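Entry: chain A
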Amino acid sequence: MNEIIPIMVIVPLMAALLISAFSKFNKVTKIFAFVVALCLPLIPILSNYGLHYFGGYQPMLDNVTGVMYHPAITYSFTFLQQIFIAAIGLLTFLVIFIYLTKYKKVSGPYLFLLFLGTAAVTAMILTDDIFHMFVFFEILALAQVGIVAASSIDYSYEMALKYMILGSIGSPMMLLGIGFLLALTGSVNVSDIAAAVHAGLVNATSPVFLLSLALIFFGWLYASGLPPFHTIKSGIYSKAEPHGAALLQSFTVISMISIVLIMFRIYASLPIFEVLIVFFSILAMILGVSLALTQTDFRRMIGFLAVGELGFIGLGIGLGTNFSITAGLFQALNEIIITALLFIGFGAIVNATNEVDTRKLGGLLAYHPKVSIMLLIGGLAMAGVPPLSGFQSKLMLVQASLSCGYPELSILAIMVSIATFVVFVKTYYTMFLKPKPNDLDLENKEVPKAMIFAMGVLLVIVILLGVFPDVVTSGISNFVGGIL
Partner candidate 1 sequence: MAEVQLVILFTSVALVVIGLYSAIFLDNIIKKIIGISFIEEGVNLFIVAIGYKAGGIVPILMPGMDTTWFASNAAYPLPFGLVLTSIVIGASTLAVMLALVMVLYRRYGTLSTKVMLADTSKREEYNE
Partner candidate 2 sequence: MLEFVLSIVIIVSAILALIQKDLLKAAIIAGFSGASVAVLFQVLLAPDVALTQAIVEGAIIPIFIALAVKKTQRSDD
């Protein structure tokens, strides 16, 4: 029993409720939101690993069959959860810091949505209970819709409603899949379900079991924005405020890995499962990069690149060995940091120029040198240039697919990396290096200091992870050894 574990979910949840209730006291709200946001990354770093059983119901051993049952909702907190919750906490802190310094009068509901989303993804990655995960998956979908609808960009309401309609088709399907699993095993605890499947109590080739895989997989595709949902996912990134988009993509990545790890523990014995994941990941990689090449709106371009990077995570998990899953999860951590850096950086450009079309921009290097250098390093990290963090995880992925006996997958991964590099450098050239068009008037607006601070913090993490990847990978590898 570890009493601190639920605090990680309760703190942002309570902060969200309190802020929305007392949002008319502007100054108090600002200080309170700042303090809570500062606590978010510190709590996971300071707390111990362990398990938490809600209500104190310990696991019970059935004396007749010798099977362990988990009657309570269980939160398990290991190195993987620690590192991802710390990452999302840090990102939430930076985003809230940017938001608080940008506006004099803060909006309570918007801060409510940011904290609610953080609480939801934290619970999703902590929980060991598939229905509990589903509940927070729905809360996360509502928070995402709210963050998109709250932005001041044109057509954000339309995008939010579209995302919501797709979501309300996708999430009942996932619930139906959970219902099938419940009918087969009589439990919603992932450890219990996985034990029943491995013990042969469930016929792994029965159509009901396969149907439950298909339905939960559909929900996963919706949650992670893999094809056929890649257009809507990049759409909501481009319609949210830039700092909101930075947080939205981290929500996507964490919900993706938390659902796929649960699916992996249940369905790993089915060969079709890994084929499905690899298939959709490759589709996402190719579609993401090729659609990013055709975009003229650079927010949309980063959105598609983010979808393409999700494919790398899926590829690592789909290959199914210890090394490849470690590589996939490390890639997930890197993507959270790098894509947030890019979204905040391009958001700073939107802030300074009020223009999102790359064709109308140019020559920004002379006006915003700090932002452009940091963006360049972020983009190179995403494309996988040594010694940055993206290089380490992509190298691991290529090695993993080679050692699994799929050299064609590693060639594909390298080609997609090169294409990412091309897309990024092309956009970077038109925005920063090309001579300034005459009709572009830059009224010498300063980029907010908070944005530069946030980018600096993220950049330090990118470089540190690139130089010392072992800090993270050895711990993740231990975790993966536990679930295989």
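As a working rule, contacts are C-beta pairs under 8 Å (C-beta built on N, C-alpha and C of every residue); 3 or more make two chains touch, one makes a residue touch a chain; residues count from 1.
How were these candidates chosen? In short, all candidates are chains of the complex that A comes from, given by their letters.
Small disclaimer: the values here were computed from a predicted structure and weren't measured.
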{"item": "Neighbour of chain A by the touch rule, complex-wide, chosen among 1 or 2", "value": "1"}
{"item": "Contact footprint of candidate 1 on chain A as seen in their complex", "value": "131, 135, 138, 141-142, 145-146, 149, 154-155, 157-162, 164-165, 167-169, 172, 175-176, 178-179, 182-183, 186-188, 235, 300"}
